[in-house]
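Removed: one protein chain of the complex. Kept in place: all other protein chains.
Here the chain labels run A and B in written order, and each chain numbers its own residues starting at 1.
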Amino acid sequence: MKLFLSFTRLEFLAASMYRGEFWLRIANNLVVMYGAYWLWNTLYDRQPQIFTISREQMLAYGMLAMLMDTFFSASNHVRYYIMGQVRTGAIQMDLLRPLDLVFHLLARNSGQMIFSVLTQGLPGFLAGALFLGLRPPSNLQDGLLFLLSLLLAYLVAFTLNFLVGMVAVYVTEAQRISWAYYALLRFFSGQAVPLWFFPPFLAQIAYLLPFRCIIAVPLSIYIGQLSFQEALSALGLQALWAAALLAACQLTWYRAHTRLTVQGG
Amino acid sequence: MPLIQVQSVTKQFRRRLRREGFRGALSNLFLPKYEAITAVDQVSFAIQAGEIVGYIGPNGAGKSTTIKMLSGILVPTSGAIEVLGLIPSRQRKQYARQIGVVFGQRTSLWWDVPVIDSFHLLRDIYKVPEAQFRRNLELFSDLLGLGGFIHVPVRQLSLGQRVLADIAAALLHDPAILFLDEPTIGVDVVSKERLRGFLREINQARKVTILLTTHDMNEIEKLCSRVLIIDHGRILYDGNLEDIRTRYASERLLAIEFEAAIPDFSLDGALLKRSQGRKKWFAFNRFETSVPSLIATINLKYPVADLTVTEPEIEDVIRLIYQDQAGRMGPAQG
Partner (left out) sequence: MDTLRIYFKLVGIAVKSMTQFRLDFLVGVIGVIAQNGVNLLAIGVILGRFHDLAGWTVWEIVFLYGIWMVGNSLYSLLFLHLTFLDEYIIEGTFDRFLVRPLSPFLQLIGEAVNMNGIADAIFGLACLGLSMANLGLALNLIQWAYMCAVLLCAALIELGITLFFASTAFWTGRSGALINTVNQVNWNMTQQYPLEMFGRGFRLFVTCFIPVAFLNYYPARWLLGKITPGDPGYFLSFLSPLVALLLLSAARLVWAKGLRQYTSTGS
């Protein structure tokens, strides 16, 4: 546990070295949140009856979906790290260390994640509240469940990134596959468009995939779309996916480990 | 009329201070602080056409910065540089046609394509007449042994091969001056020798003036007649290599490992510098004391298990020079 925290702290400090990026990211977030705001505002004006939720709820969903994406992108570092290690051959070092790679990366990424939440998530949320009318959850219960859901969402995002990163062990130019993954993620997580707008065919696919655990599920809880029962089962779903993916990560790393030591990266 | 003239040149940089710890991290984010660094301090020297000059100093002494100013990449904070009658940073393009630069750490060639393709492109950029290009290419390939890898992409070359290719590339357009910034760092012995032979050859045959930075004393000894020593941005010594050798680099260090630990003892012609366990270090003047007799004398007294003779580090030589200069200049300047 102590080791976990020291890695976390290390990455947090490392992330704080980049000053200019801090303001840029805030600007970035504001711009994308603004875009989402206008999109859904315009659409709500056109046909309010299609929406089953209020304007504020829809706007909150749209803006937070963008914000969450930017702060989850911290977990992209996991992907990049693995791919970078494979590309430079430094993955050998990870093999030699008496450290479980999944644990190691989770610890480090948590540091980056915390940093991201503090320097992007919170300011972005505040900015959204100040300028774009973003409202907090209507009751404390939703709020707490949302935070829990956020944590699970992070785990799912982390594990997925790990797995995509592992592809780099088997395929030489995993960079593009990584982008394709990210594109799919943005769509099926409900970031670009809420899942309930999907035509039946796509909706079915979306419900089978884990991506919605990252954005759609936490946000549904946030805007109060789910009853307590529904929220609990949604959290359960997230937990299930997180556990399954963690196991998958371990398994994949184990097999990659074998392959790397036999083939020499 | 000296070819290269550097007068009281100073170069200062501003660098951001990085602070530690959590609080430091946050203050980095909002209130950055800067420090001023003087990389080159009132440096003056003049180089005549046809010289091979070594520019030596420890890491961070200001060598690379000087070369960058000489090649026109950096503008001095104060002072004047005039090379071939031009000001490098002002008349850059015109100036660039007459110089060749080789940076040891980075290649000037295009990474993914065969060496020969880079050469052709350089020919076009520098507008080298075809006949001259062919002549140079043949000559360089011969002297440097490029034939074996001229069709190989630079990416796949060994460091030694890459440096040789870089040298050839730098001379394709027959520049009057060649600047070399640590060209042989990490290079294998064979390539180093090839490089040195090549430099000697073009200096003699074509009167190319060469300024070479390094922190390898050996390199200087094999190539240069004149040496400039720089440390902390200041020129400590500007003169003949022979002088340095006789005056400052005459000390040698003899490290002996005895078969058993023995008490310290004194020796004629050598000074005991250090003693640790079974090892002792003796300093002696190589012109005054002969190594074989020294070892024989020691061995007669106490059996020797192993020994090594080392030259002083460049840092030691510099330190000696520095102390000497400081003493010579007197308390007013120091």
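Everything that follows uses one rule, which is that contacts are C-beta pairs under 8 Å (C-beta built on N, C-alpha and C of every residue); 3 or more make two chains touch, one makes a residue touch a chain.
These numbers were taken from a predicted model, which means no experiment stands behind them.
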* Visible chains in contact with the missing one -> A, B
* Asked: Touching the left-out chain: which of B:61, B:74 or B:150?
  -> B:74
* Structure fact -> The listed residue (B:5, B:38, B:108 or B:240) that touches the chain absent from the view is B:108
* **Touch list for chain A against the chain that is not drawn** => 20-21, 24-25, 27-28, 31-32, 34-35, 38-39, 42-43, 46-47, 50, 172-173, 175-177, 179-180, 182-184, 186-187, 192-193, 197-199, 202
* Taking the full complex into account, what residues of chain B touch the chain not shown? -> 13-15, 68, 71-75, 77, 89, 92-97, 99, 101, 103, 105-106, 108, 110-113, 117-118, 121, 124-126, 153
